[in-house]
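Every protein chain but one is kept in place in this view of the complex.
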Amino acid sequence: MPSPLKNLALTILLALAVPVRAQTGGELHFCLHGEPKTFNPILVDDEASENVRYLTGGVLIRLNRQTQALEPALSTSWKISRDRRTITFHLRKGIHFSDGTPFSSEDVAHTMRLLMDPETHSPTGDAFRSGEGTAQVQTPASDVAVITFPAPIAGLERLFDQVAVLSAHSPKKEMAVLGPFYVADYKAGSYVLLQKNPNYWRHDAQGHALPYIDSVRLDIQRNRDIELLRFRRGELQLINRLDAEQFERLQRENPAVTRNAGTGLDAEELWFNQSPAAPLPASKKSWFGMTEFRKAISMAINREDLCRVVYAGYAKPAYGPVSPSNHFWFNAHLEDPKYDPQGALRLLAQAGFRLDNDTLKDRAGNRVEFTVVTNSGNAAREKIATMIQQDLSQVGIKVNVVTLDFPSLIERMTRTFDYEACILGLVNTDLDPNGQMNVWLSSGENHQWNPSQKSPATAWEAEIDKVMREQATAPTEKERKAKFDRVQQIAAEQQPFIYLINKDVLLAVSPSVGGVAPVVLEPWGLWNVDTLRLGPAPELGAQE
Amino acid sequence: MLAAVCILGGLLSASLVRFSPGYGADERELDPRFSQASVEAIRNSHRLNAGLLSYYGRYLAGAVHGDFGSSEWLQRPISSLIKERFPVTAKSVLLGVLLAWFVALAVSLAGVFFRGFYFDISTTLASGVLIALPAAVVAIFSVYLRAPVFVAIAVVTFPKLFRYLRNLLNHAYSQPYILAARARGISRAKILFHHVLPLASPALFALLGVSLAVAFGAAIPIEALCDSPGVGQLAWQAALNRDLPLIMNLTLLVTLITVAANMLANIAHEGAL
Partner (left out) sequence: MNTPKLRVICASVLCAIFVVGLFAGTVSPYPYAKQFRERPNAAPSSTHLLGTDSLGRDLFARLIYGTRVSLLLAPAAALLATLLAGIFGGLAGLVGGWCEKFILAATDLSMAIPLLFVLLALRALLPLDISPVLSVIATFALLGLLGWPSSLRVVWAATKNLRNCDFLLLARATGCGRWRMIVRHLLPNLRPVLFAQFWISIPVFVLTEATLSMLGLGVIEPLPSWGNLLRGLEDISAVTANPWRLTPLFLLALVVICFQLILPAQEETA
């Protein structure tokens, strides 16, 4: 063989032997499950906008979704003063917004000013509000920002993970961003198109500019069945948070595309209305106020069955407010109560209830019966309610299930208090318990079982109030943890919320997407979007 | 008359929304990150439109100048929302109604001409299955089969239309004078166009208006499920979010269309006579 030809053959051989390196570029395509209400990162509240903010916003400190540790982002380092009121950031130099405007400490000052403006009503900003007054920002140099808050804030640096920095000078206002992508096009009700930000600050180890992907197309698609259908056809490359049932079916067809990130942070919970303003008969109010009654209900619910039947095994029984996936804050010393209907009956008997011909009656002879409400359109919750209905019939309690549309439900929960028990999953986006302050303080709006109390109705609620406040001001994380462990213990003893399950975070990822490492924290499969790569897209799912 | 009915419809629906449970309740109230002051502010933002009479007044005053208010939920002017989405829905509804009429007319005329047992029984079976399908299922099937939205609308509208049409035509053909005409050997086309259609025309024209209303009704769940960015999807979201100004304007629009379609049908009918 003549040598040039031989060389050619060798080259071809080499080219075939070395795995084709996934190229840069391409368009990642997936769905938002609702209309993004705003592109202004300060006002973000809903999940769709939150997704867009994560993909477009640049932050000073990033919480690594995998290690749950904080990492420098737009700031190279930061320092918190001893009184935990002041944080000093050293900013990265030579960085520009997506439209070319240079980034400096003035932008940080501008962002904090907007964020902390009491008229803005930003959920992100409200998290910083620990005392009266506003935050002061000094900019001693163009790469140094010093922020001073009126009162100490527990877990202060973690909050900056949610603060996307806005430009003080760019004419494009909030559409000029520092994150990996910028919003290039948006058609209401249809899609959001993100383009690669050419000025994004991060580079990979070889010095290549990130992100690898050129654009991201987010279709607005509320129907999860249709989303799955389109994924199967290869039109979508990723589904965040699949239904357990869909996940199981997909796994049977094509296990290569399913990814289970593990037990998630969100819990589903049942609670009884203990508000004194509730228009309920006195007998019912007295049951719901009894610790034994709530504990007995909790014991009579078969959580293992809920996980197995409703979630096809992709969920874990939940017993407390913190998911075991929240490594630092989970109280591992609490005992898991077992499913024990007989024990529940004994507990009820102690509290004066008796079983009469398979129906439970209270001391006055009233039949124990209550109605559980939940929001309509959530199949899993409806199933949970139906299963609890059967579980509780084993201890002689009659449960009615009523589904209501969300606004009607919220009205009953927050204004008329006209309901007996409710099943909902209250969203938990923050690892830090400080984010749940409004849930645990008896004066809080989100203290759902008896909200906005003038003074704590029970001794245990008073203790939670005290411990929660101490937690927020304790000097070290370890002491804060000890305090919050106590809150978890009280919650387990009193069962104001009867926690039911923590569901797994389930994803579907096309094999064409390289580098996906799903995590249980929002945004699940996309947390490392800047290092994802797209290969050739194979048509998925032979059977259509 | 037309304007009065439309405005009445708008005002009625605004009152319905205002007094329906959950008006002013916002999902954001459940977010524990918000401070007390922010929750108050969210609640107050819904109180702006809570005084119905003053809302009507402001709305009518604005509408005169072409300002239809803005959506509470999307925080955008309603005129731009509708301008963006109406063409999408109008197109799919019109095409859907056209397709449904075409198929329904063709099938029912064929049924009259070839009075065959098997033809009749198979159309009965087909329309029976179609009418039993929930609109949501039709919507999902249309995505599954990659059919455009208007096909789904036609599939939902067709069986309802077909049933009326066939009964009307059958009835017309069984009239004694048409039997007589047929006995005299007058051609089928002549009978159809000179006797049957004029006889059935008022009901047919009424059906036209009704079928438009049915198609609009079907567009709401279908667009919401297929996430087609039309008025139907908007209406569904508006209802879920108790968006008073948006629902009021959408009702006005739908009333306008139904009333106008019916009026047009009447005029066309009277002109045809």
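Order as written gives the chain letters A and B; numbering starts at 1 within each chain.
One rule holds in what follows: a residue touches a chain if its C-beta (ideal position, glycine included) is under 8 Å from a C-beta of that chain, and two chains touch if they have at least 3 such contacts.
What you see is a predicted model, and the numbers here were worked out from it, not measured in a lab.
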Neighbouring displayed chains - absent chain, whole complex: A, B
Selected residue (touches chain absent from view) among A:371, A:429, A:458 or A:528: A:371
Interface with the unshown chain - residue positions in chain A: 225, 228-229, 245-246, 249, 305, 308-310, 369, 371, 373, 376-377, 382-383, 385-387, 389-390, 400-405, 408, 418-420, 543
Hidden partner chain, residues of chain B it touches: 1, 5, 8-9, 12-13, 16-17, 19-22, 115, 117, 120-121, 124-125, 128-129, 131-137, 140-141, 144, 159-160, 163-164, 167-168, 170-171, 199, 202-203, 205-207, 209-210, 213-214, 217, 235, 239, 247, 251, 254-255, 258-259, 262
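As a convention for this text, only the chains that are shown with their structure count from here on.
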Chain A - residues contacting chain B, complex: 35, 37-38, 45, 118, 121-124, 126-127, 129, 187-190, 219-223, 225-226, 229-230, 405-415, 424, 426-427, 429-430, 435-439, 444-446
Complex interface listing, chain B residues touching chain A: 21-39, 41-42, 73-76, 81, 84-85, 140, 143-144, 224-227, 229-230, 233-234, 237, 240-242
